[in-house]
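Every protein chain of the complex appears in place save one, which is left out.
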Amino acid sequence: MQVEFQFNDERAICDIAGHETLLAVLRDKLGAMEVKYGCGEGACGSCVVLVDGNPLASCITLCASVDGTDIMSVKAPDPPGAWALLKDRFAAHEGAQCGFCTPGLLASCFALVQRGEKLTRQEIREALSGHLCRCTGYHHIVDAVEEAMAIWPTMS
Amino acid sequence: MHCEVFGLYPYPFDYFRPNTLEEALVLAQGDGMKFLAGGQSLVPLLNLHVAEIKGVVDLQHVASALKFVQSQQDRLRLGALWTHDELSHSSLLGGRCPLFSQAAAFIGHPRIRRRGTLGGSIAHADPLAEWILVMTLLDPQLILASAKEERQLPFHDYLLGPMMTALSDDELITAVEISLPEKATYGFTEVSRRPGDYALVATALSVGWDRDRIAQADIAISGVSDVPRTFPSISRDMCQEYPSHGLVEHIKHAVEAAVDPPSDVLAGASYRRHLAGILVEKALHQAFDEMSNAGETAAKSIGKSEGERT
Partner (left out) sequence: MANDVLTPQLSVIGKGVIREDVRKKVAGEVLYSADWVMPGMLYGKLVRALYSHAKIKKLSSQDARHVPGVVRIIEAKDVPVNQFYDDPSGLGEKVAQHKVFQDDEVRYAGEPICLVIAKTPEAAEKGARAIGVEYEPLPSIHNPLDALKDDAILVHPGGNTVVQWNVHKGNTQVAIQDPNLVHISRTYRTQFVDHLYLEPESGVGWVDNDGIVTLRCATQVVEHYRNIARMLNISENRVRIICPYVGGGFGGKEDMTVEPYLAIAAWITKKPVKMVWSRQESLQARPKRHPFVMTYDLWAKPCGDVVAMKVDVTGDAGAYALLSPRVLFAAAVVATGPYHIDHVDVTSRAVYTHNVPTSAFRGFGAMQMAFGYEQIMEEMAQKLGIDSVGFRRRHFIKKGDTLATGEIQDTAVWLNETLDKVLNELGEAPVTDDGSKRIGIGIACTMQPYGRTVWFQDHASCWLNLESDGSVILRTGVPDIGGGQAASLCQIAAEILHVPLEAVRAYYGDSALTPLAGGTFATRQLYMSGNAVVKAAQELQEKIDHVLKTAWGDEGWQWDEEGMAYSPSGLRISRSAVYEAANALHYPLSVHTTFHAQSGEGYDNKEGRAVKTFPDFTFGCHGALVEVDVQTGTVKVLRYVASHDVGVAINPLSVEGQIHGGVVQGLGYALSEEVLYQDGQCVTALFSQYMAPTAEQMPDITAIILESHEGKGPFHARGIGEPAIAPVAPAIANAVANALGPSCRVRSLPITAEKIWGELSGLDGSKI
């Protein structure tokens, strides 16, 4: 079957079978290696992308079901916007160490920041509870997100 | 034989996305077909190769038709495709049953709540799932539809065991119909190994009121038997009583005495029994507090409207 969706601002037309997950198609057909396999259970958050602006675990999303949507990963073109802001703050605070969980995590952060959310540190922690990071202990991640949330209104 | 070959991706199957409910039901008659709602339970199983199927019937185009609330005096009909997140906004239910938002908050993390559905959870029938506990408590009529017929099944006849139900392969849960006491408050408490995980033990209860007296009560607990259970005779003890510390103690001890929990690697029987007691106590306090708060707000709003009139 054929599916069509926007991926990072480009039209993607893929020939797929019903069982293929969005993760498999993004990686194996579209070469989007920034989307990671981490658990296959929708639990770790490494495979998260934005589907119509909402963070979804691509490993438990069938590709056929995202036909006609607009999908974004951390590599989405971003005329200095929320992605760039987040990347910059994550780098400045060392919100990544091994970096494996980072693209998925940033997708969820993007959704929060772009919605203009201003959350407390604990609320940020709760909002990110679907992402496991094993290196940073989360503290630097919360620093980065908190700062991005503070800066975003001045940019947008 | 060898160890389970856990996969990364599912084995091949077909995908269908019907535009109408009728189409969906016809498709579901095919051999090895499964409905796909939020996919938050089904697709992990397919990835791990724990389940193997011939095809999925994606409900996304019929979802909006199955997202409704129909409220009659003593009844509430809820479409099965509401997501956990949507149900957590109690305004949706017109304040009729805040238990839904209380329970939804305990399910997984934000991403799962935005995607997973009431019907999916009921169909999946994980005995520790929050909705299974809530359904055990409320014992609704499930509205089941297949291409051949539509039928209603009370929840207590539906749930046969852990992940076992009376649902036929081609049947869709379209709605749940709950009868609600005119005036009721609720409690929902849970202890899990980590926030957002399936419960070790959870309690849901409802208290129906006749002014400030308890008219009727129901208690359900998960994690103390293979599927959640209720406590009809203990609940009856509460009828016609006024909320009191003594009553809470009585119910707590009665529950502790009544449960016969299993011991497994996650928790022992004594701890589960203890939790059952504590969680019932806490849930009763929630329900009682809500009642007294409601009383206060009611009093306030009366005062206010009177004030406006003058």
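By letter and in written order, the chains are A and B; residue numbering begins at 1 in each of them.
Here is the rule we go by: a residue touches a chain if its C-beta (ideal position, glycine included) is under 8 Å from a C-beta of that chain, and two chains touch if they have at least 3 such contacts.
As the structure is a prediction and not an experimental result, all values here were calculated from the model.
**Student:** Taking the complete complex into account, tell me which visible chains touch the one left out.
**Tutor:** The omitted chain makes contact with A, B across the full complex.
**Student:** Have a look at B:A65, B:V191, B:A215 or B:L247 and name the one touching the chain we're not showing.
**Tutor:** Counting the whole complex, the residue in contact with the absent chain is B:V191.
**Student:** Among A:L22, A:A43, A:A82 or A:L112, which one is in touch with the chain left out?
**Tutor:** With A:L22, A:A43, A:A82 or A:L112 as choices, the missing chain is touched by A:A43.
**Student:** Considering the whole complex rather than only what is displayed, give the residues of subunit B touching the chain that is not shown.
**Tutor:** 1-9, 11-12, 48-49, 109, 191, 193-197, 265, 267-268, 270-271, 274-275, 278, 282
**Student:** Since one chain has been left out of the picture, which residues of subunit A touch it in the full complex?
**Tutor:** On the side of subunit A, residues 27, 31, 33-34, 36-41, 43-44, 46, 73-75, 86-87, 90-103, 106, 121, 124-126, 128-142 touch the unshown chain.
Throughout what follows, only the chains that are shown with their structure count from here on.
**Student:** Quick one: report the Å distance separating subunit A from subunit B, using the average Cα coordinate of each chain.
**Tutor:** 30
**Student:** With touch defined as at the start, can you tell me which subunit B residues reach subunit A in the complex?
**Tutor:** 6-17, 36, 39-40, 43-44, 46-48, 55-56, 58, 60, 108-112, 114-115, 195-196
**Student:** Under the definition above, what is the set of subunit A residues touching subunit B in their complex?
**Tutor:** 1, 17-21, 23-24, 37, 40-42, 45, 48, 54-57, 59-62, 64-65, 67, 108, 126-127, 129-130
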